[in-house]
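As you look at this complex, bear in mind that one protein chain is not there, while each of the others sits in place.
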Amino acid sequence: MTVSNRTFSGRLMTWARGKSPWVTIFNSGGCNACDIEIIACLMPRFDVERFGILSRGSPRHADILIVTGAVTRQQAPRLRRVWEQMPEPKYVIAVGACAAGGGVFQGLYHMVGSVDQVIPVDVFVAGCPPRPDEIINAVVTCLGLMAEDAVHGGRAWRTKATSEAVAEAIA
Amino acid sequence: MTRIVVPIGPQHPALKEPVNFRVVTDGERIVDLELNLSYSHRGIEKAAEQRDFIRVLPLIERVCGICSHSHATVFSKGIEEIMGVEIPPRAQYIRTIIAELERMHSHMLWLGVAAHEVGFNTLFMWTWRDREAVLDTLEELSGNRVHYNMNEIGGVRLDLSPSQVEAALARMPVLEERIRAYVGMVEDEETMLTRFRGVGSLSREEALSFGAVGPTARASGVDYDVRKDDPYLVYDEIPWNVVTDTNGDVYGRTKVRIGEIAESLGIVRHCLENLPGGPIRAEAPKAAPPGEILSRYEAPRGEVAHFIRTNGTARVERVDIRTPTLANWTSVAHCLIGRPLADVPVIVAAIDPCLSCTSRITLVKSGGDLGKDAPPPNGPRGWSR
Amino acid sequence: MSVLSEMLRNLFSKPVTTRYPAERVPIPDGFRGRVGCADDRCIGCSKCSLVCPASAITMVDSPRMVEFKGRTLERKKRPSIALYQCIRCGLCERHCPADAIHLRNGQSINGSTLDEVVTCTL
Partner (left out) sequence: MTDPFLLIAYILLFPGFLFLFAYSMTFEFLDRRIVARMQNRVGPPFFQPFADLVKTLGKEVIDPRGVDRPIFDAAPVVALAAVMTSFLYVPIIGPSPLAFQGDLVLVLYLLTLPTLALMLLGWLSRNIYAAVGGIRAVTMLFIYEVPFFLALMMPTLMAGTWSISDIMAWQEEHLCLAILQPIAFIVALIGLQAKLERTPFDIPEAETEIVAGPWTELTGRRLALMHLANETSAVVGSALIAAVFLGGLAFPWTVESAILSATVGFLLFLAKTVAILLVLSIIRAATARVRLDQLNTIGWKYLTMAALAQVGIVLVMMASGVGI
C-alpha cells in the first residue's frame, strides 16, 4: 500500500505510519535474551509507548515484525508464514547477533542461519543481546526508512540502489 | 458440542518462545493436550563436542537467556571436578552472588509474566520496573545485562572492586521494600487471587511421582533444593532457608517465588558483605582427564543437570543437558486436563517454562500422527527474497 | 488495597521513565559494548580469531612494525571484526597478549546491511 507523498492525505498517512508503529515479536529459535530485552523496552524504564509502539499479539495488526534469534529449521516455515500474514506496508527488525548471522550458533545442524535467508530484513541490530536503548535506536532507524520509502513510493528503491552500487563497483 | 483443537504456539502472545500445544477442548474445557517442544532445537550439545573449553562456555551460556549463569556454572563446575581443580573462595563467592542475582531477576520476571497472563498488566509493569535495579547491578558487576560471561574453567573472569560492591549493596534496601510490597499485592489483589487459587493444583504425591523440581515441587510441599541437598559453591557456609509452601497451586508457586526473591536478596547481601580476598581464578589445565560426571545445580526454575564425559582432550566427548522445564512438563499436562481454556497460560506460566533450555529432545506421542500442522521435514530450501 | 494506593501514588508522581533518546541511559564502565582494535598495538597473533565463539574475527593482511614488550616486531595480519556477528563475550579481550582488542562501553550499531566491519577504531 504505497501512498503518494504529494497529496495531503498521503502526507498524513506517512506521518501516521511514523507515529504509530505496532510491533509483533517473533522468537525464531533464539535463547530468550533478546526477547526479554525487547519486552524490557515496553516497560516503565524505557516505555516505548511514548513513540506509539504497541506490542500486538496478532501479526495481522502489526507494522513491524521483530525477529529474535537464529532461525532453526522448524521455525523457518513459521517465520515465513507469520511474515506473510502481515499486511503491507511491513518492516522487519532482526535483533541480535544470532538474527544477523547466526551468532554463536552458526553452522549447527539444525540452523537455517540468519533471518534474511528466510524473509527480507530492513534493520539489523548488533549485540548479544542489544541493550534496550540500542533496540530503540533500531526502531528509530526503521522509522527513518519508512519515511524514506514513502518518498520513493515503496521499498523497492533500496534494493535497486544497492544493486546499482554493486554494478558501479564492478564497473 | 464438538471437540475443537486450539493450536497454541509456536507464535503466540502468551508464550514468548516457540512451543506448540494442540489443546483439544470441549467448549472451553480441555480434554486432551499434545505437545511439540523442539521448535528452538539448535543442536547445542553436538556443537559443544566440537569446541574447546574456552569457546564452549559462551555457547553453553546461550542455552538460555534467562538462566545463562546457571548453565555456564553447572558446566564449569563439572569440568573443574573432573580436572580436580578447586576454585578459590573469592571466585565461589562471586559465582554465588551472580547466581542469586540471576534468581532474583528471573523470579521477578516470572511474577510479571504470570500477572500478564491473567491480564494484570500493572503488576507486570511494576515488577519489570523493579527488575531493572537487579539488571543494573548485574551489568555493573559483569558488564552485560543478560549474558554475564563471568565463568571460566577455574574461576571467574572479572573481579569485583570495592566500589562495585558498595553500589550493589546500596540497591538492596529498595529491593527489600519492593519485595514486601509484592507480598502485600499478591495477598490482597482479589481478581488475581481468583485466577491463581486452586488453579493447577498438584499434591505432594503427584509432584513426587511426576518428578517436578524447583519452585513447582516446593510449592507442593516437597522440600527439595539442590543448594541444600547437594551443596555446591558456598551454600553450605551461609545462612539461608528453603522456601516451601503447601498450597500446591499457582498461588503457592507465587508465594514460593516471592519468598525465594527475599532469600536470594539475603544471600547476595551476605556474600557481598563477607566477600573474601585472594585470587579469582585457579590455574586449570588445558585438557581434562577422561571421566564422567553428573553436575547438578539449582537454577531459578529448578534442578538443572549436565552429564559430562571427557576423554583427555580439551573438548568434552559428550554433554547432556537436562533442564528443569523438561522435568515439569508432565505435571503441566496433568494440571491442564479438565481445566477451562482460559487457564492454559496461567498453568503453563506457573512452571516458568524455558523452552530454549528444553529444546534438547523431541517428544513424539506414541501412536499419534503429527497432523497436518507438522512442519516439513526438510528446511526452507528454495526460498528467495 | 496496596495496589490501589500505589497506583494513585504513581498517578501523582513523576514516572520513572528515562526519556531516551532525549535523555541518555547511563552505561556502566565495565559494559562490554562495541568491539575495537588498536592498530598500533596489535601484533597479529590471531589469538582473538581463534577464541572467538561466533567466528566474528577474521585475520586480514596488514603488514606493519609494532612495539611489543619493548621489542619491535613485524606483524603480518590484523583482525577484521564483523560487528553484527560479535556476541560481546569478551574472550578476545581476555586472551589478547598485546592488550590491543577491547570491548568499549559504547552502544553498538544497527543498519540495513550486514557488511559493517571493524578494522581499527581505537
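Order of writing sets the labels: A, B and C. Residues in every chain begin at 1.
The rule is short, and it goes like this: a residue touches a chain if its C-beta (ideal position, glycine included) is under 8 Å from a C-beta of that chain, and two chains touch if they have at least 3 such contacts.
Just so it is clear, the structure is predicted and the values come from calculations on it, not from any experiment.
Every shown chain touched by the omitted chain in the complete complex is listed here: A, B, C.
Annotation: of A:44, A:96, A:113 or A:127, A:44 touches the absent chain (contact as defined above). Which of C:10, C:46 or C:62 touches the hidden chain is settled by the complete complex: it is C:10. Which of A:37, A:63 or A:149 touches the hidden chain is settled by the complete complex: it is A:63. In the full complex, subunit A touches the hidden chain at residues 1, 3, 12-13, 15-17, 19-20, 22, 43-44, 47, 49-50, 52, 56-58, 60-61, 63, 85, 87-89.
Within the entire complex, the positions of subunit C that touch the omitted partner chain are 1, 3-4, 7-8, 10-11, 13, 15-17, 19. Contacts to the hidden chain, counted on subunit B, fall at residues 4-7, 12-14, 28, 115-122, 125-126, 129, 189, 191-192, 194-195, 340-345.
The rule we apply is simple: only the chains that are shown with their structure count from here on.
Of the two chain pairs examined here, A-C and B-C, it is A-C that is joined by more C-beta pairs in contact.
Averaged C-alpha coordinates give centres for subunit A and subunit C that are 23 Å from one another.
In subunit B, the residues touching two or more other chains are 58-59, 62, 126, 129, 147.
Subunit C has residues 16, 53-54, 87-89 in contact with two or more other chains. Listing the residues of subunit A that touch subunit C in their complex gives 44-47, 50, 97, 100-104, 106, 114, 116, 121-128, 130-134, 136-138, 140-141, 145, 158, 162.
Touching subunit C in their complex are the following residues of subunit B: 51, 54-56, 58-59, 62, 122-123, 126, 129, 136, 139-144, 147, 149, 152, 157-158, 181, 184-185, 188-189. Chain contact summary for the complex, subunit B toward subunit A: residues 10-13, 16-18, 38-44, 46-47, 58-59, 62-66, 68, 109, 125-126, 128-129, 132, 135, 145-147, 354, 356, 359, 375-376, 378-380, 383, 385.
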